[in-house]
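Some notes on the structure that comes next.
Missing here is one protein chain; the remaining ones are kept as they sit in the complex.
Showing subunit A:
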Amino acid sequence: MAYIMLTLLIGMVLGVISVASNPSPYFAALGLVLVAGVGCGVLMGHGGSFLSLVLFLIYLGGMLVVFAYCAALAAEPYPEAWGEWSVLGSVLGYLLLVFGGVSWFWGGWYEGAWVPVDELIEFSVVAADSGGVALMYSLGGGLLVVSAWVLLLTLLVVLELTRGLARGA
């Protein structure tokens, strides 16, 4: 399990580097998808299987739209991938930074720091993440209303910002 986690975490760091190294939007979106997928794997490994399912479905659903818009808006005949020198330079720079960070914090993390959720409790019937969802609906009613209001507000904001631009308003 530790090796799988290690692989996933390394994949996550590499994915973040692949986004941050400023390639063409196609490949940046692809890197973001990679990070999200691998992050869901990490969450699942630490006992958040429901959370990772929600994240995968909803976040990647949003990412799909972003990806489609990126592909539609920023279509380039010769996109810059990670092999280009301009991108590869920053990839190497970020890798160097990561290695610096790793050597600085070496030994600070150990496998005991990765205890999955609920592992230290003696016995629990409900997984922590599904229990958290139940708690959110039972105790956090007001907050849910506020969150729904924020979503409505965001919709109105976006509509108001983009309304009538095509006809020169």
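Here are some notes:
Definition applied: a residue touches a chain if its C-beta (ideal position, glycine included) is under 8 Å from a C-beta of that chain, and two chains touch if they have at least 3 such contacts; residues count from 1.
Heads up, the rule we're going with is that contacts and distances are computed from a predicted model.
The listed choices are "NADH-ubiquinone oxidoreductase chain 2", "Translation machinery-associated protein 20", "Methyltransferase" or "Protein farnesyltransferase subunit beta"; the UniProt protein name belonging to the chain that is not shown reads "NADH-ubiquinone oxidoreductase chain 2".
Only one of A:Leu6, A:Leu97 or A:Val150 touches the chain withheld from this view, namely A:Val150. Considering the complete assembly, subunit A touches the hidden chain via residues 143, 146-147, 149-150, 153-154, 156-157, 160-161, 165, 169.
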